[in-house]
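Only one protein chain is missing; all other protein chains are in place.
For chain A:
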Amino acid sequence: MRQVLARAIGGVAIIGLLAGSAACNKDTSSDTATGSNCGYKLAFFGALTGSAANLGVNISQGFELAINQYNEKKGSTCIEVAKFDSQGAAEVAPGVARSLVADKKIIGIVGPPFSGESEAAMPIFDEAGIPAVSPSATRVSLSSKGWKVFHRAVANDDAQGPAAAAYIKDTLKAEKVFVADDQSAYGAGLADVVKSKLGAAVVASDKTEGDGKQADFSALVQKVQSSGATALFYGGYYTNAGLIRKQLTSAGWKGVLLGGDGMKDPGLSKAAGNASAAGTIVTCPCSPPEAAGDEFNTAFKTKWGVPAGTYSDVAYDAANIFLQGIEAGNTTHEKLNEYLSTVNYKGIANTYKFTSTGELDPTLIKVWAFKFNEAGENVADQEIKIS
């Protein structure tokens, strides 16, 4: 009996491990349609689980909504949705990317959302020639790696960083600023841009471990306090930022926490508590969700039961860019990539035109500041003009 029990428990543990890894590849397949330019798949590649999963889930939901609407219009499952969970981790991304590439029906990718996983996965997509549109990876250097299939539907940190710096200088009028980052490709890149733009106003800086690898920030808190800074810019994601905000508040620091789009998530106020998160400023090269229009917001809410999140609208647009291209008969990787280089698409969040390196056309860049309110939501504060 006991042996049976021990085996059963061992079995459960193994199943648990398998379930953990099997969550990587979820296909929603059904009868494949045979209409013209049908029978292909569009893939979402990004974090569906992991410490910053909310940001990936927002994107996958916008992406899936666009394809569902397209299929409804067609009256059949013309384009299939394939979702690949990178866990947002650079060390997990390459393996998942290879399984994506192995599916020959996939002709376009929306993603990867984060910069670190982009660095790890894009070389694989590039080699396979599958065009990708990231709705949110903002590290500057991503467009200079020579990947022919890389496109991003947002401005890079060269826009967001200076905008954050401009906000700190002109709106907050902070004279002493502390800059910290989480040593990730995204966080460190953004913090460096902010640091160089603020120049002498930066009184001190520090680095933390990544999400989930540090919980006690007392040394950072102490440094921020004794530096006399009235503003802390943190390059990182909402998970750490919520913890840092809470510990700063408990230690009695009254300054303002600022960050980039990686912190633009209610996860921050959920961890920190609405009262201490209130006043936190996040910049985002995106428009307020209201700007996407009621039609999108209602459809999103109906489908997913939650309001559209950060970059849900951009992901929706990115998917629609692909769908328009497929509709026009660009059904090979090469043709679709060629189409992306000339596209001029007016979506719900922005108008999209890509430069030869896959960057969003500079004239289309918008950066907004959002502020956490007492209810723990981040609401549009103002559009930041970058001079």
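Definition applied: contacts are C-beta pairs under 8 Å (C-beta built on N, C-alpha and C of every residue); 3 or more make two chains touch, one makes a residue touch a chain; residues count from 1.
Methods note: contacts and distances are computed from a predicted model.
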* Asked: What is the missing chain called in its UniProt entry, if the choices are "Branched-chain amino acid ABC transporter permease", "Sigma-70 family RNA polymerase sigma factor", "Formate dehydrogenase (Quinone-dependent) iron-sulfur subunit" or "Cation:proton antiporter"?
  -> "Branched-chain amino acid ABC transporter permease"
* Of the residues A:Lys74, A:Lys105, A:Lys176 or A:Lys207, which one touches the chain left out of the display? -> A:Lys207
* To do: Identify the residue among A:Gly242, A:Gly262 or A:Gly325 that touches the chain left out of the display.
  => A:Gly242
* Structure fact -> Among A:Asn37, A:Asn68 or A:Gln183, contact with the omitted chain is made only by A:Gln183
* **Contacting the left-out chain in the complete assembly, out of A:Ala120, A:Val133, A:Ala272 or A:Leu340** => A:Ala272
* Can you name the residues of chain A that touch the chain not displayed here? -> 2, 5-6, 9-10, 12-13, 16-17, 20, 49-51, 53, 180, 183, 204, 206-209, 212-223, 225-226, 239, 242-243, 246-247, 250-252, 267, 270-275, 376
